[in-house]
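Every protein chain except one is present and positioned as in the full complex.
Up next, subunit A:
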Amino acid sequence: MSAILSADDLNDFISPSVACIKPVETLPKQREQLPSYEVTTEDKVQAENPPPASISLTDCLACSGCVTSAEAVLISLQSHTEVLSTLDAHPSLDVRKHVQGSSKPHSKLFVASVSPQVRASLAATYQISERQSGYMIDQLLCGPHGLRSGGQYGSGFTYVVDTNRMRETCLVLGADEVAQSLTGGSTAARPVLTSACPGWVCYAEKTHPHVLPHLSKLKSPQALTGTLLKSVLSKSLGIQPSQIWHLAIMPCFDKKLEASREELTDRWWANDQDTDASTLPVRDVDCVITSRELLTLANDRGINLPSLPLTPLPKEYRIPFPDSTISRFLFPKSRRRHYEHHDLAQSSAGGTSGGYLHYILTSQQARHRGSTIHTQRGRNADVTEFTLLSSTQEPLLKCARFYGFRNIQNLVRRLKPARGSRLSAAAARRKEGIGTRKDDGAGEYAYVEVMACPGGCTNGGGQIRVDEAIALQSAAQRGRELEGETDHAGNGAGLSQKDWLRRVDSAYFSAHSSASSDAECDGSEINSQPGDPNDDDDLDPDREMHDPNFASDHALDPPTPRDLLTYWSACTCIPLEKLAYTTFRKVESDVGKSKKGTGSRPGETEGIAALAASIGGGW
């Protein structure tokens, strides 16, 4: 009788700690004493007095078992408390008073980037416009009534950047990448798959390495914004990237994983002479928090978000960006002149996830006179197929959207190379027959926009949920009733999660229509971008000091995405290849496999895995 083996503890899911393949490593403290080519064995390291060891998120990326279960680790390493403690520990670096080399090494330049889906989530929650929710975030991060009102040094953020700005460059480069893959001019395998969704990338790296050659080599807007801010600000202010602290506010928890990728640190782009090999790599994005955590952040500082002014920042809080060309790109004065791409990024045709596919399709459409886009819904609302038809209705190009884990399953299965090893001979023959019959489908797509969340990024895991929004709304309503107002409009009571998502989506898409309508009343105060330092006609004289181009450049039209990229590469002396592109790698889980080479660690995990296997894994 094996009843003793069916004890409860064996029925449980093996806890991540048991299967964790990333041992707590102790890094050699005095690295410079070791010749760089010496292989450091664990024995040797331990012989020295080891510094306290810790597992970082970067470590956890290497392991397949933990990431999904290690939310506690995630949240403790990149969380709203991390934001507050960093603000408390460091005074803000004052860019206006900063002279190269003068600032206290202790001070930090706090910068933030905000995704449009976060603004949509806040807009739906507080029943304000997407624009106003941008102001709300600016006021919280930079304004006098926001984070600056508390903390040891009264630190706040100096710049808040909309990730839509760098998304425009992503769209342009992404369309180039697909165009090249179509003409065979690139190494990217067809179809090209979106790589901006970190949940999807992480899953592909761990579970389906065969799709990695298909992933777009482009950085995500978050990563690209990080690289831009760190490279440009450190160069133009003459400070170390580590002195810049970059917070990203995202709809998605997995963006925390992306931010901790070692590919997305200054090691990958900084010129060798500028980097000090003895220091640790500096992340392009130091911390990611989600929409929901933004609420907690405000709450922890005792800030009532709806009571913040829903207006642009006061003049004295709009700090000029040290590089005027990049400034005009990041903080365009008028939406009209700048928003041709923005339209695509945040329009309903572009979808909820940044509009990659839509931009690629429309740029291909522009190459074929008279062509039209045919849309076909798939098995569920999260699968859509797009066909570009020539004027004679010949299909020219096929693209598709696959959102959500269940649909991703079908995509990766279709991209899987034929396999025979586990099939019996008879079945293998059968399979062959199928293989020769027709192309299996996924290969015929030129591009697939893949997002891990059903409904796309507006429905990210970090967005404010319907129950939370309703609680906030009814609290606000009670407040209004106490003040004698009777306003029952738009109360979310009885909303289902689906209805709620529709509201967030419409807030997201409303940015597009309001941008269009702005075009008709250009010039009014309301057109100023939140935190836009250039909004001010009374130009800051300091700026000329930092920007040699300023005097000769009076045309304040923002640069196009291509011009921006060229300029960025030139002014930082870093090739675009290093700035805008990244790589993906197969992540191998060692669980249950013998670890050749490391040797010194006896197979503790194997032992446990074997035990679990021998008892049938607890059924």
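Operating definition for what follows: contacts are C-beta pairs under 8 Å (C-beta built on N, C-alpha and C of every residue); 3 or more make two chains touch, one makes a residue touch a chain; residues count from 1.
As a convention for this text, contacts and distances are computed from a predicted model.
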Problem set entry | Omitted chain, identified by the protein name its UniProt record gives, among "Proteasome subunit alpha type", "Probable cytosolic iron-sulfur protein assembly protein 1", "Mitochondrial import receptor subunit TOM40-1" or "Response regulatory domain-containing protein" | "Probable cytosolic iron-sulfur protein assembly protein 1"
Exercise. Among A:D94, A:D467, A:D563 or A:E577, which residue is in contact with the omitted chain in the full complex?
Worked result: A:D467
Problem set entry | Candidates A:N299, A:N380 or A:T583 - the one touching the absent chain | A:N380
Problem set entry | Residue touching the undisplayed chain, where the options are A:Q376, A:Q409 or A:T566 | A:Q409
Problem set entry | Residue among A:T183, A:T392 or A:S496 that touches the chain left out of view | A:S496
Exercise. Given the full complex, what residues of subunit A touch the hidden partner chain?
Worked result: 1-3, 6, 8, 11-13, 379-381, 405-407, 409-410, 413, 422-424, 426-427, 430-431, 434, 454, 467, 470-471, 474, 492-494, 496-497, 613, 616-619
